[in-house]
Every structure is written in C-alpha cells, then in structure tokens.
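After this line comes chain A, so read on.
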Amino acid sequence: MSGKNGHPQERIGVYVCHCGSNIAGTVDVEQVAQWAASRLQHRGVVIARDYKFMCSSLGQELIEKDIKELGLTRVVVAACSPHLHENTFRTACARAGLNPYLCELVSIREQVSWVHTDRTAATMKAQAIVAGGVERVLHHQPLEPLRVPIHEATLVVGGGIAGIQAALEIADAGYPVYLVEREPSIGGHMAQFDKTFPTLDCAACILTPKMVQVGEHPNITLLTWSEVEKVEGFVGNFTVTVRKKARKVNTDLCTGCGICQEKCPKKVVDEVYEAGLGYRKAVYTPFPQAVPKYPVIDVANCIYFEKGTCKACEKFCPTGAIDFNQQDEILTLQVGNIVLATGYDIFDARRASNYGYGRLANVFTSLEMERMCNAAGPTGGKIVLRDGKTVPKTVGIIHCVGSRDRNFNNYCSVICCMQSLKFAHLVKERTGATVYNFYIDMRTPFKDYDEFYQRVLEEGTLFVRGKVAEVTDAARLPGEEGKLIIQVEDTLIGKQRRIPVDMVILSVGLEPRRDAKEVARKFGIACSANGWFTERHPKLDPVATMTEGIFIAGCAQGPKDIPASVAQGAAAAARVLGKIRQKEITLEPIRASIDESKCSGCRICNGLCPFNAILFHEDRMVSEINPALCQGCGTCVAACPAGAISGTGFSNEQILAQIEGLLLLNLEPQPA
Partner candidate 1 sequence: MTQRITIDPITRLEGHGKIEIFLDEEGNVANAYFQIPELRGFERFCVGRPVEEMPLLTNRICGVCPEAHHMAAAKAADAVYHVDPPPTAKKLRELLYSAFYVTDHTTHFYALGGPDFVMGPDAPVAERNILGVIHKVGLEIGSKVIQARKYGHTVVEMIGGRKVHPCTSIPGGLTKGITEEERRQIEEMGRWAVEFAQFSLKLFNDIVLSNPEYVDLILGDIYTHRTYYIGTVDANNRVNFYDGMVSVVDPNGRRIGKYAPHEYTEWIAEHVEPWTYLKFPYLKKIGWKGFVDGEDSGVYCATPLSRLNAADGMATPRAQEEYERFYATLGGKPVHQRLATHWARLIELLYAAERWVELATDPEITSPHVHNPPTATPTEGVGIVEAPRGTLTHHYWTDERGILTRVNLIVGTTNNYAPISMSIQKAARSLIRKGTVITEGLLNRIEMAFRAYDPCFGCATHSLPGQMPLEVTIRNAAGEIVEVLKRG
Partner candidate 2 sequence: MSHETFEPTIIGFTCNWCSYRAADLAGTSRLKYPPNIRLIRLMCSGRLDPTFVIKALASGADGVLITGCHPGECHYLEQNYKALRRYLLLRRTLAALGIEPQRIKLVWASAAEGAKFATEATAFVEEIRALGPLGWGKSTNGKGLEGILEPSQKGEEVAA
C-alpha cells in the first residue's frame, strides 16, 4: 500500500491545540505533540507543537512561520471540528504560500476531549487521530477551487404570494426573473381567500396590487399556464425547459374583455379556484383580477374540442383572439438560480370519512368556506347551506382535520387555529349563528394572534376542547332530527357530548403538493419523508437547499401563514441576489474524474449520479464526468469496479492511509 512505502520528501508540521482547557483538560496535548514528533518522524513529521489556541491569530502565525522557515510541505492541525476551522487553517497555509488543500484539520475536541473522560485513553485516541491525519495528508494534492460564473437571470417556480414576493424583490434589484405558474393566473391560494387573519384585511385588496406589479414589471417574464419539464446544469448555469401550454387564445390580440366567458355555453365545476364550490366556463380566467388577464380554453371540457362544433367564443370575440389550433410551446431558459415556491395542497377531507365530508351535504372544508365568505365567490359572500339559501343557525368548526392525527399527518398545519377563529368571527358577523370551535390545543403565536383569539372569545364563540369523534345525521335524541350531530368528548368537563348543528366547517390541514417528490427529483433537491422540501439547515439556512443555487420559499418548505411565506420569499430573493452579485461562485474542488485509459465502459457508474454528471460516450465506449455537475459525493468512485474513477480530497489513497494511521500501523519502533 502506497501509505507504507512512505514519502520521505514531504516535510510535515503537526499542531496540537489546547483550546484552553477544552482539549487540554482531557487530552495530554504536550504528550500528543512529543509522541508525533518521535513516532511519526520517519513519516515526515519535522515539527510537532502544541499551543493554547491554534485558531488565534498568534496560533496561525506560528504555522505560517514554520511553513516559511522549516519549509513545511504538509500541515496537520489537531483541534476542533473541520466544520468550524478548516477554512481558518487553510487560509493560514495559503498566506504562507502553501496550497490550502495540503492542510488537514483533525478533530480531537468534538471527537475526543468532549466525549471521553479517561485521560490516558483520550490521549491515546488523540495520538491515533493525529497519526491518521499525518498518513492522510501525505496523499493530499494541491487543488484549486472551481470557479463558475453566475447567470444573472433567476427562475421562480410558483406564482403564489411567496413566489410573487421573491420575483418582485429580485426584479426590483434590476435582474431578470422568469416566473412560472401552472394555473392560468398567478395569485395562488391567497387569491382564493376572503379575509386574512388577524387583521381581517381583504386578501384581494393586498394581493392584487402585487400581482399587477408582477404583470407589468419590465424585469419579470411571466409564464402562466406553464410547467417546468426539465432542469439541467448547476448553480450559475441552469438550463430549464418549460412547457407553455396552449391557451388557445392569442394573447397579442386578446383584450381580456371577457365576452368569450359570457358566451361560452359550457358550465364546469371549478375544482381549483372555487374549491369545487362554484362554476366556471370552459373558456375562463379563474377570477376577475387574474394576472395575466387572458383567459384559457379548458380543452377537456370545451364543446368544440368534444364535438367539433360550437365556437361561440370565436364568433363573439371582438378581436378574433381565439385560436383553436394554438399548440404548446417549449421554451428553454438560461438561469443562474432557482427559487421553488410551489405551495401546498389542502388535506382531502373525504379521507376522514367519519366527518362525512362529501356525503353529508352541509359539511364544508375551510377552503370552500373561504370561497363562500368571499364577496366574489359563488354565494357572493353569503354564508348558506349547500341548498344555496338556508342560513345556518348553528355552526360547528372542527380543528386539526388531517393534522396532528396519526391516521393522516402527524404535524401541525400551523394556520388552522387562526383560520378557524377567522371563520368563527365571519360567521358570527354575517349570520349571527351560534358557533362552536372544536379544538385539541389553541395555537396562536406571533404578533396580534392571541389578541384575535381573545376577541373571538368575547364575541361569544363557544370553544369545546376535544377531538371530534364523528359527524352524523343519524338523529337519536329529540331535537337532533334533520341536523348534523357532532359527537365529541368535551375534555374540559370530561363528558361525551352530542351537539346538533346546521353546518360543519372542517379546518383542513396543509399537505405537500401531490407531485412534490417528483418536482424535488426534477430539480435535484431533497424531500422530507412526508414530502416537504428539505432546507439546507433548519435554523441557520432555512431557504437554501442542499443543491447549490436552488432555494425554497413558502409552504413548499412546510406549513406556514402568509407573513411567513412573504418573509421567506424575500429571504430567498436576498440569497439569490447575493449569489448574483458575486458574479462567480467558487466550489469546493472535491470532484470525481475518470481515467479513460482504465475505463472499460461497463456503465456501472452511469446510473449512480443523481446530478447526471456522468455521461457515456458511445463512440469511444467510455464514461466521463462533468466536473461542474459533480457534487463530489464519491459514490461512483466507490462503485467503479475497474478503479478507474478517482476523487479529489477523498481519494482511496487518502482514506486507506488514514485507516492505517488510525490503527497505528506505520509507527517508528518505540525508542528503547
């Protein structure tokens, strides 16, 4: 093994840190240094020092001095975790003219002094770790960090409030943005809402101005009724393929007058915008303030596309904008960064069949309720039963439907409590009905939220603490006939209760988009088990992902309310702008490469790379790795049966040598 035959030509310096008493308290650092100097001399160790705080400027200067005066060619620092100070010592070496990657930082604090108590054992382990570092560093090679220029444009996926915010921030900073939205209009869920808690200001009133801004912004290319099909490339240089679905409406001619919608004879239940509670036409804009204003023809439901006749819209369109032959367009975008704000789906209340949604007419979901309350909604803002006229006298609002429930989702959906309070208020305000809230725990954090709770309490809404067992129309006691009976254990009085109501509102939870996992795969980012996109760090890096250049915002990352979504949108934008301003980014030069002369073209590695960095040349029958796409995980290095793939920074030689070191295989015989 190359580790054994040694590298006499290398001159290694070993530096053992006391870290005050953090290390020295448990490890005999002087001993470790002396040991290294004697037992590892024949491995090239020319100097081994211990010092109070290696990371201090004095400590660093010590290293720099030795590099210069002793002509060190390798440096091993035994101190804290590389995640803390690797950079510090690398830069120190660089200052002294030594390639920073010829320095190895091994942890004898997190891995030794802080986790062990026996001084002798700890010291011995520290020695082993140092030996490992020395053996390893012998095989280090000088490396240059990779520099990649960053394309100025940014792709924002999802036109909800988070995406809108991100797009505007970046565009306002003067950089081009592509905003891709699946639906005919941007606006997302917020556009469906009536009021927003806790301030009760009208969602449309605060959202539409932003939507209009987006629509008009010179730096924003708005691509609605479009979906991302493919993402290739890497931070700074993504190539994105977008399918712009055929609107069947020529947007250059369309004025958005809406005549086509009036004249269209085909009525369709609007499952998306009206949450299934209302109707739209086969040619439609989801709502009056839609941005862009242009309608789309819903081919699946259009009579013309079904039967070949009708064309009412075409007949009446004053500008002849209807174009039945319009085809999908495929666009290729060059962008440097990507923000994913793809939002959420609501929990499908039909799954909790004990609450009877879908079977019992007067059980509604919170989203249906939003539409019902909305002045622009199917009932013009009137709160009525499914029959469309009867005003409810008693209303039950059930919290945590599909959330905090092991049968469905264990997590808390964050918004339901406040939303339920909002409905309680609206229902009271508009119908004067008696309102019950059935909750497990009230969760009203953040500014002015709990105040709102107090207010609703004062308004006389009744709160029952308990998880509802079932909603049924099976009357059993006098007074229950024709009502919906809510069976619940009131845990505050410890009694089973049957509460007859006219209307039930299910405060349904938030779930990841049905296709979240697929999207994650498409963009090469990670998903948590239940499908929320995973952030790089839950606290310190909440909007970045493990994949350089791809950021996340809003509910795609996890349930959150409007303020939080907006904040994240802005945060993601800030991160993107930061990158753009760097002009280029440097990547750790930890990369795999293939020695073509050794590659047998067996294609074992071809399918292993999640970043598609490995390409196969049919002509030469060899594989090749694109260094810019490679993220350096080393899976292919480990998999190559021909040993044709090597990885910088973590080469076989380095690891094997470190193993020998850790096992103290190549020690100078004990001086007698």
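Heads up, the rule we're going with is that contacts are C-beta pairs under 8 Å (C-beta built on N, C-alpha and C of every residue); 3 or more make two chains touch, one makes a residue touch a chain; residues count from 1.
In picking the candidates, the idea was that all candidates are chains of the complex that A comes from, given by their letters.
Values in this document were obtained by computation on a predicted structure and should not be read as measured data.
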Touching chain, any copy counted, for chain A within the complex - options 1 or 2: 2
List of chain A residues in touch with candidate 2 within their complex: 81-83, 107, 109-112, 114-118, 121-122, 124-125, 128-129, 132, 521, 524-529, 534, 537-538, 546, 590, 608, 610-611, 631-635, 637-639, 647, 649-650, 652, 655-656, 658-660, 662-667, 669
